[in-house]
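Note that this complex is displayed minus one protein chain, with the remaining chains in position.
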Amino acid sequence: MATIAQAIRMALHYGEENLQLAHVFGEDVGLPLGGVFTATQGLKTAWNSPLDERGIIGAAIGLAMAGKRCVAEIQFCDYIFNAIDLLKLAGNTCWSTNGDWNLPMTVMTPVGSGIRGSLYHSHSFDAMMTHIPGWKIVIPSNPKDTYGLLISCLKELNPTMFLMPKAMMYLGGDELIPGEPASGLKALIDKPVDKAAAENWQPQWPPELTDYSVEIGKGKIVREGTDITVVSYGRTLPLCAKAADQLSQEGIKAEVIDLRSLWPYDWELISKSILKTQCVLYVNEDTEVTNFGEHLIRRTVDEFFYNLSAPPKLLAGAFIPGVGLAHSLEMASVPQLNNIVEAIRSVIASKV
Amino acid sequence: MATIAQAIRMALHYGEENLQLAHVFGEDVGLPLGGVFTATQGLKTAWNSPLDERGIIGAAIGLAMAGKRCVAEIQFCDYIFNAIDLLKLAGNTCWSTNGDWNLPMTVMTPVGSGIRGSLYHSHSFDAMMTHIPGWKIVIPSNPKDTYGLLISCLKELNPTMFLMPKAMMYLGGDELIPGEPASGLKALIDKPVDKAAAENWQPQWPPELTDYSVEIGKGKIVREGTDITVVSYGRTLPLCAKAADQLSQEGIKAEVIDLRSLWPYDWELISKSILKTQCVLYVNEDTEVTNFGEHLIRRTVDEFFYNLSAPPKLLAGAFIPGVGLAHSLEMASVPQLNNIVEAIRSVIASKV
Amino acid sequence: MTTVDSATLLKIHDLMVKNRLLEERLITMFKQNQGFFWIGGPGEEAFNIPLGLQVKKGHGLDYDYLHLHYRSSGILMAMGMDPMDAIRQMKNSALDPHSGGRNFAGHFSMRKWNVAPITSPIEVQYLVAIGTAIAQRDHGGTGITIVNGGDAGTAEGDFASCLVWASRPKQELPMLIIVTNNEWGISTSAKTQHGEKHIADRGNAFGIKTQVINGNDVNESFAAIQEAMHYVRTQRKPFLLEAKVSRLYGHSSASGGMFNPNEEDPLPLLQKKLIAANLLSAEAIETLRAKYEEELRLLADQVKTEPQPDPHSIYDFTYWQQQGKYW
Partner (left out) sequence: MTTVDSATLLKIHDLMVKNRLLEERLITMFKQNQGFFWIGGPGEEAFNIPLGLQVKKGHGLDYDYLHLHYRSSGILMAMGMDPMDAIRQMKNSALDPHSGGRNFAGHFSMRKWNVAPITSPIEVQYLVAIGTAIAQRDHGGTGITIVNGGDAGTAEGDFASCLVWASRPKQELPMLIIVTNNEWGISTSAKTQHGEKHIADRGNAFGIKTQVINGNDVNESFAAIQEAMHYVRTQRKPFLLEAKVSRLYGHSSASGGMFNPNEEDPLPLLQKKLIAANLLSAEAIETLRAKYEEELRLLADQVKTEPQPDPHSIYDFTYWQQQGKYW
């Protein structure tokens, strides 16, 4: 079963062959490394850029203007914050020209904690990014969605931000990606570790890959339930699913939604679920002040104040300047399984 | 009565003389202009930097490290978004060194709409800034608070962000600043428009200025009321006060809070008011998705869900990539008096 | 140095007058409260018109891409932009094709001619230009990427990024990198900020060809642009061209929009030469001036009658072809 890193690679390969993807670039994205998470290994259009995030985003905008579809990588989202103005520029270009220009381009960047990344390899980017108008923003939590969302990004005519939960890059999923061989993928598309073997290596891409897409803006129910709605994405999503499984043994039936798209997001799916469960917990790992989950809470109370039988809650990262390196610090700074279990229990306990 | 621009100048002058303020710098901050809003006219430590926001913020951090207190200006907050990483760096320096370094520095920048500034002279910065830990953030809405908050920033041992509502720069207040002469201020401290007179001009600073401070973290009730709590700051604050005045004629008694500090903020004041009025409207002009007002709503429902007799509301800027230049566009994009009046009415109407 | 033939000189002069009067019309509109803000390029015509005339105009990779500064009306005028549209933008008319009344004067966007939207943030165009230049490097042909900006803006790291990306070994970009040096950034004198003798010298370390010219001289400008463009078009490598220009009406309406007699005005300079060469008479110049003045005044009157943008349109085009509130 493909990992997220492999799913990205296959989607980009499919894009190169079928969707006019012309440039995959960023720091260490090309040979020899193929990306710090191997997500761009073996791709024919991948190349190494200068160490310059502002140049990378600027180049992506220009390539889009020239009609050349590209995927630009920022090595870690922790290093994207010197280019927020350029992300805003990409997001306002169609609007400020009253529809003259559109920018079909994708930026991808790893986000989140989970690898003991300390201050600068643990950042989340959902809060700031959802505050920037004009983009579509996705974040998968399993390989199949990774593939499908990335294909959708490559087909999209507006700027798309593809956030990769870095803690899960090498995790396999439960489902095959359409066209993925049932076994042996690693031997086909992973560059050998052995130096000699790696030298003239060429990937053997699965020939049956398709344009399987996950529509941007569509979430997914990953656990059905009637007692509480839990909405999450990225690294914390599987933890929410696990928490639901664990609590089901206590008779608590949590409905878990994988949002997948942060903008636009699947409000219809959330609404239906809240109307059923009458309470909601939003979970993400960005710092909790001016957090995207707070937007979702605002909308929840805007529309469902009188349908709620408990206050809607947010479980997010502590409002501190970074995630500390030590295991003890990381665990205490961003939501873990036990925090999610506790939070669900506490919302349910507060239901009237 | 001093304007906000004059209040800034006087506070900075006081700082130069009494609080070791050693550098006031930024683009066009020094001679001959003294800032695009004249807020740094006549100051002895003001100087013009290169056109380089990243250099400006970097230099401010370094000056703070060297024990030199500075105020660095970003000409418009619209141009601060290429330096978000540096603001984050300033905010994490004390934390990441486990308390080894502190950074007593102030960044000031004009924010908000109201001058037909189009895309790049209308931005708000409260949402993104409140998402950055490690700073203290203030925004005055009248000259006296301007003076008092800026003095507090100059005394503060941590990074402070001083947001200036640009639409109100030249508006006078209702109250004298301590030490401000009762009349004739303009003749004393405004650079003459006449070229010859301006040539060798020196300001005559009021000699009686004091270290009058407004504590960071303390809001203020500007209208007392029992029917609804309205929390705002910056450009929209006086509009809220006006709306309250207008509605009082209909018998609606709105309590209006000027938050003044966005971080830390005066939760005690808000709490007391909400417990009294049982409903709340938050008003700001930043774009409404992942907006600081949504944080305040989250906290409101976290703590006062069962005390509320109406859903808490946010009135903020439309979620679009910019404020359009045309009058019709600006009016429709950010909250205006009539929108505030409507919003208050609608919350009150929804009270059960 | 090539000398410009008489017909071209006269054409340049004609466009310079027209462009100057357009800018003066826009300033007048500001002063008459027919617009909220003016910024533009009076004083840069002797460089900008020759540049615009030599652009390979069209849509797509075979043509030049332009990433311009907010003082570039002369370039677009020489390419054939309708002055009416500049006036529409000044008046934030709903019919403004550059931004639909959303953006400031001088912030043009013309996708049909590869003119990237002009942005208020200084220097980001030097980054975006990298992208079209990469596409053109791959595409080949003779289309190039042209980027310009002011002197003060080169202090932003983005200017350096452009030089870095344009000069990567074996990956050089076909890019004409221009700095229009008027020795001011708003109120700040270049003398107080620039340790470089010439800004163009910054190209040397990267092996980028450079030249510094008097942008107030039509002949010098035309020839230098021609040579630089020829180099970039054929060698597919970057060229950094610094043109000394004037800022005739101050920074913008924010600084009053007043004529500054201390700046050298390239227009009478050229006119003196044309008269001396018997190519034009003082009367003919006056007639030309009067003609354009009248034309532009009429256009401005007409724009006054155009509708303002519909407030309900604020959400339109947040996304490609999207109309109305979308969430």
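Which chain is which? They are A, B and C, in the order written, and residues in each are numbered from 1.
The rule is simple: contacts are C-beta pairs under 8 Å (C-beta built on N, C-alpha and C of every residue); 3 or more make two chains touch, one makes a residue touch a chain.
In this text the structure is predicted, and so the values were computed from the model without any measurement.
Undergrad: Out of all the chains shown, which come into contact with the hidden one?
TA: Even though it is not drawn, that chain still touches A, B, C.
Undergrad: Who touches the missing chain here, A:L19, A:L157 or A:I320?
TA: Of all options in A:L19, A:L157 or A:I320, contact with the hidden chain holds for A:I320.
Undergrad: From the list C:M29, C:A46, C:V128 or C:A155, pick the residue that touches the absent chain.
TA: That would be C:A155, which touches the missing chain.
Undergrad: Write down which of C:K91, C:H107 or C:R202 is the residue touching the left-out chain.
TA: If we include the chain that is not displayed, C:R202 is the one touching it.
Undergrad: Considering the whole complex, which of B:V29, B:L43, B:L89 or B:A241 touches the chain not shown?
TA: Checking each option in B:V29, B:L43, B:L89 or B:A241, the one touching the absent chain turns out to be B:L89.
Undergrad: List the subunit A residues touching the unshown chain?
TA: Interface with the chain not displayed, on the subunit A side: 27-28, 32-33, 36, 48, 50-55, 78-79, 82, 116-121, 318-322, 324-329, 331-333.
Undergrad: Touching residues of subunit B against the unshown chain: what are they?
TA: Per the touch rule, subunit B residues meeting the hidden chain are 22-23, 50, 52, 54-55, 57-68, 70, 85-86, 89, 93-102, 133-134, 157-158, 264.
Undergrad: Determine and list the subunit C residues touching the chain excluded from the picture.
TA: Contacting residues on subunit C, toward the hidden partner: 155-161, 164, 166-169, 171-172, 191-198, 201-202, 204-208.
One rule holds for everything that comes next: only the chains that are shown with their structure count from here on.
Undergrad: Sort the other chains by how far their Cα centres are from that of subunit A and give me the top one.
TA: C
Undergrad: A-C versus B-C: which interface comes out with more C-beta contact pairs?
TA: A-C
Undergrad: Per the centroid of Cα atoms for each chain, what is the distance between subunit B and subunit C, given in Å?
TA: One centre to the other, that is 36 Å.
Undergrad: Could you tell me the distance, in whole angstrom, between the mean C-alpha positions of subunit A and subunit C?
TA: Each chain's C-alpha centroid was found; their separation is 41 Å.
Undergrad: Which positions in subunit C touch two or more other chains at once?
TA: Those would be 99-103, 119, 121, 157, 318, 327.
Undergrad: Which residues does subunit B have that touch at least 2 chains other than itself?
TA: If we look for residues of subunit B contacting two or more partner chains, we find 54, 79, 82, 119, 319-322.
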